[in-house]
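Here's the structure we're looking at; comments come further down.
All protein chains but one are shown at their positions in the complex.
Labels run A, B and C following the written order; every chain starts at residue 1.
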Amino acid sequence: MAQGIIDFRSDNTGAAAPQMIEAIAAANTGTAAGYGTDEWTAALQARFSDLFETKVRVFPVATGTAANALALASICPPFSAVYCSSIAHIETSEGNAAGFFGSGTKLVLLPGSHGKVDPSALGDALAGAGVGLTHKSQPAAVNLTQATDLGAVYRLDEIATVTAIARAHGLKVHMDGARFANAVARLGCTPAEATWKAGVDILSFGVTKNGGVLADAIVVFSPDVATQLPFHLRRAGQVWSKMRFASAQLIRYVEDGLWLDLARRSNAAAARIAEELSGIPGIRLLAPVEANEIFAEMTPAAMDVLEKEGIRFFRRGARMARFVCRWDTSDAEIRALVGAAGRVRAAVA
Amino acid sequence: MAQGIIDFRSDNTGAAAPQMIEAIAAANTGTAAGYGTDEWTAALQARFSDLFETKVRVFPVATGTAANALALASICPPFSAVYCSSIAHIETSEGNAAGFFGSGTKLVLLPGSHGKVDPSALGDALAGAGVGLTHKSQPAAVNLTQATDLGAVYRLDEIATVTAIARAHGLKVHMDGARFANAVARLGCTPAEATWKAGVDILSFGVTKNGGVLADAIVVFSPDVATQLPFHLRRAGQVWSKMRFASAQLIRYVEDGLWLDLARRSNAAAARIAEELSGIPGIRLLAPVEANEIFAEMTPAAMDVLEKEGIRFFRRGARMARFVCRWDTSDAEIRALVGAAGRVRAAVA
Amino acid sequence: MAQGIIDFRSDNTGAAAPQMIEAIAAANTGTAAGYGTDEWTAALQARFSDLFETKVRVFPVATGTAANALALASICPPFSAVYCSSIAHIETSEGNAAGFFGSGTKLVLLPGSHGKVDPSALGDALAGAGVGLTHKSQPAAVNLTQATDLGAVYRLDEIATVTAIARAHGLKVHMDGARFANAVARLGCTPAEATWKAGVDILSFGVTKNGGVLADAIVVFSPDVATQLPFHLRRAGQVWSKMRFASAQLIRYVEDGLWLDLARRSNAAAARIAEELSGIPGIRLLAPVEANEIFAEMTPAAMDVLEKEGIRFFRRGARMARFVCRWDTSDAEIRALVGAAGRVRAAVA
Partner (left out) sequence: MAQGIIDFRSDNTGAAAPQMIEAIAAANTGTAAGYGTDEWTAALQARFSDLFETKVRVFPVATGTAANALALASICPPFSAVYCSSIAHIETSEGNAAGFFGSGTKLVLLPGSHGKVDPSALGDALAGAGVGLTHKSQPAAVNLTQATDLGAVYRLDEIATVTAIARAHGLKVHMDGARFANAVARLGCTPAEATWKAGVDILSFGVTKNGGVLADAIVVFSPDVATQLPFHLRRAGQVWSKMRFASAQLIRYVEDGLWLDLARRSNAAAARIAEELSGIPGIRLLAPVEANEIFAEMTPAAMDVLEKEGIRFFRRGARMARFVCRWDTSDAEIRALVGAAGRVRAAVA
């Protein structure tokens, strides 16, 4: 409905990719067994095992919050601590779903640049965690947001460094891949390289922000990790009786590289805008723009200018603006933002 | 994919109504604010308030299990008891989601005919519940499944009798309306009469089993009940960022009476089959067939005959068969079952 | 304070054994490391390992409810079902602590005579439990109350029969031994025979009802069962910083057979009263009186007579009276009840 606005509020505001809706329509034929015992969901397991070059289990779920919280619940005993960035999405934006589904799982916040978990901070925290001491939540998992919550992307060696520390302490590794497609597109690596080959045990595989319809997924790389997850999911009301409409989307999503094509578009839009913004005095990018999000420090007055020009975006602080590009961000929107930014430049000049 | 089979396994196996997929496609235009702040979701509130003839709040969710468990969690303190039929879906088939989301909510099972809560059993249970005694879970809500889990439908006066007892004891009333459309179609009443006018506080409004795509809903009739629910839902990973694709479906679902049309089809199919089965010696219907489900007592041998004829259905016990009709159950399927039942008749003759 | 009343309300109303208070006073010397790292708690492990003829771990806790619920939480994953008698204490009298500490653990109620779990009912329930089906809570443990909640005592072979079924289905066995001393005194067996030798994995070891001061305990027979329990306990606020005052009691409790001496007294009092009551027309014992509790069916009028005579007891139903004997039930109390019962006899004659 919101036609014609210049919308950088979120990738959540974007349309679904038409291919995804077509996949739903195509799956709407005949009858299918319920609760994930259908043929589409079976095919999904095979398709993603191919994609990830190892036998995986894939569980479609309704939202990224469900994916994150239930992935963590399935790898953490009830008195656990999960280590994550201090600005991780599971910490800032999910109503403490992780604590709820984990019956008291505690998030331990770590510093790091650009929303990444700093490896030495992780090591220090684990060294002082009090493993075996009953008055301390016991370290169970590390959470990485890829792309990060400041729009940066972990390099493969950065992931491997963190996961090696986790593994050395007996922790599992969860990757919150709400923007996994954007990260893989950026890295130019394989999905396998971005995950289990770098030490990731379980992945929240984001679809919604990149063109999906009401579905995200959890991908499990270690068979032993997955044993309890189906029970957690069903009890959480995250197993659709008509699962085929999610599974068919997920299959389509990775077919012909659709997911990466969509992500490349939003990445490219963000890169183009970032390049422009970075040249403007008084505007400072808070992290390298490596995916589809731009976090920029600027004055309230500068933000006022942009809003007056009709640019829609979120203020994430008194001096922090966030601009998110979608797979369907239009050239007109990009030009509008770039143009408005030029007026900011003039205003600060 | 499962073309050509004769499928009475569940209404979960059915297709989506094409109108629902069209509604998704039609909503796929422009950008929309996230997490239910979009225009479709706003329109949904108004549309359902019209439908129910009172101001309601509607919350689309992924599954009926989520709808039930979170509806109950929002009306029960953490040390609560919920009273329900001993064969209620929340007891038999949801992995104790109610207990989980309620942090220990206890289901108290009541007898009753045809899956209904027997009013006097409810009264007796409440009289002996130990209100105010800390060693007892405290009565907080009554759950009614409409249509029931044996395929019967509560009459309006039956609902009112139960809700009056609930109200007299300070309990809220939750209706699990996974097959609410089937019940309303059967009753020939208004949605308002079937719910809040009969004393229902909160409703799980089923869509999936009757033609939806990945979405059900919670409808709240009492404003004070709804205050905590949005927080419960978000934390449960049940608030889609792209909510428009659920809300658009729900709006379409009740437009032009689509929901009732769909339900009438499955109801009619079930009625036709029930009529046939009821005349066969050795087959006994376990409850009046008032919606789209048929529960029949028969010998294992009789079930064998049906299966050999290619009829797909579920054995719910050694001598209990369940047949469920879908909105898209075909005449051919009906004829096949009726015909096969005739062979059962011959076999038992 | 309640001197001179004739008190059959509960064994909870009784005094502490003086030896237990002396044990507290004797432990009040010097300093001691906190949270169970003290010398008394270490000695307790050794003492109970001797008592049970195997290496056990003992965890003092504040109450029987805590013992039961946390014992179960430590042996059940979060989507579990625990099988128990329909009148088990964990079901009727602990505010669903089991469901709370287990984050939604479900109690499945089984019939049986005299408060016992009927083995064939257990077998049937497990056969139909839906192991591996995500919509069903997964069987994880069996709970036995010893002595039962009707005052009977499981024989060793009865325990073994139930635990064999449990083991065959992969379930753990928890014994709620709130009145374990009474049961062992009755059986005349060793504590080992009454527990792990009969297939019990974890025991709520009751102390409070039999002379203790603010402490009960959990005894774990399988080392692998105990690994998570210390964390559950600490997080539940069940690990005293000054643990020595509980551990010293527990050591004293089993020294010189004190625990069994105390239990024999309450058992003998109950037996004497039961013998008298059983001869009175219109009074029917609801279970063999094998420990310290008597459950008797009688008319409200008969209960009125007893109450008028100053007998204090609890009505557990319109026609059910419960009389509980304590280790310190006096001869005068016994005579008073027996005498009053005689007047009931006269009243009904």
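The rule is simple: a residue touches a chain if its C-beta (ideal position, glycine included) is under 8 Å from a C-beta of that chain, and two chains touch if they have at least 3 such contacts.
Bear in mind that the values here come from a model prediction, so they are computed numbers and not experimental data.
Q: Which chains here touch the chain that is missing from view?
A: Over the full assembly, the chain not pictured touches A, B, C.
Q: Check the options A:Q19, A:S49 or A:S93 and report the residue that touches the missing chain.
A: Residue touching the absent chain, from the options given: A:S93.
Q: Which of C:L144, C:A215 or C:L229 sits in contact with the chain that's absent?
A: Looking across C:L144, C:A215 or C:L229, the contact with the absent chain belongs to C:A215.
Q: Would you mind spotting which of C:T63, C:T105, C:N267 or C:N292 touches the chain that isn't drawn?
A: In the complete complex, the chain left out is touched by residue C:T63.
Q: Could I get the residues of chain B that touch the absent chain, sorted low to high?
A: 35, 73, 77-79, 103-104, 134-135, 138, 228, 230-235, 239
Q: Contacts of chain C with the missing chain: which residues?
A: Within chain C, the residues that touch the unshown chain are 1-5, 7, 9-10, 12-16, 18, 21, 24-25, 28-35, 38-40, 61-70, 94-97, 100, 208-209, 212-215, 231, 234-242, 245-246, 326.
Q: Need a quick check: the contact residues on chain A for the chain that isn't drawn.
A: 78-79, 81, 92-97, 99-106, 134-137
Note that in this section only the chains that are shown with their structure count from here on.
Q: What's the call on chain A versus chain B, same or different interface residues, using the half cut on shared numbers?
A: Homomeric contact, same residues on both sides for the most part.
Q: Can you identify the chain nearest the overall CA centroid, using each chain's own CA centroid?
A: So the chain sitting closest to the middle is B.
Q: Averaging only over C-alpha atoms, locate the centres of chain B and chain C and give their separation in whole Å.
A: The separation of the two C-alpha centroids amounts to 41 Å.
Q: Distance-wise, how many Å sit between the C-alpha centres of chain A and chain C, to the nearest whole number?
A: 51
Q: Rounded to a whole Å, what is the gap between the Cα centroids of chain A and chain B?
A: Centre-to-centre distance between chain A and chain B: 34 Å.
Q: Among the residues of chain A, which ones contact at least 2 other chains?
A: In chain A, residues 35, 231, 234-235, 239 touch at least two other chains, as defined above.
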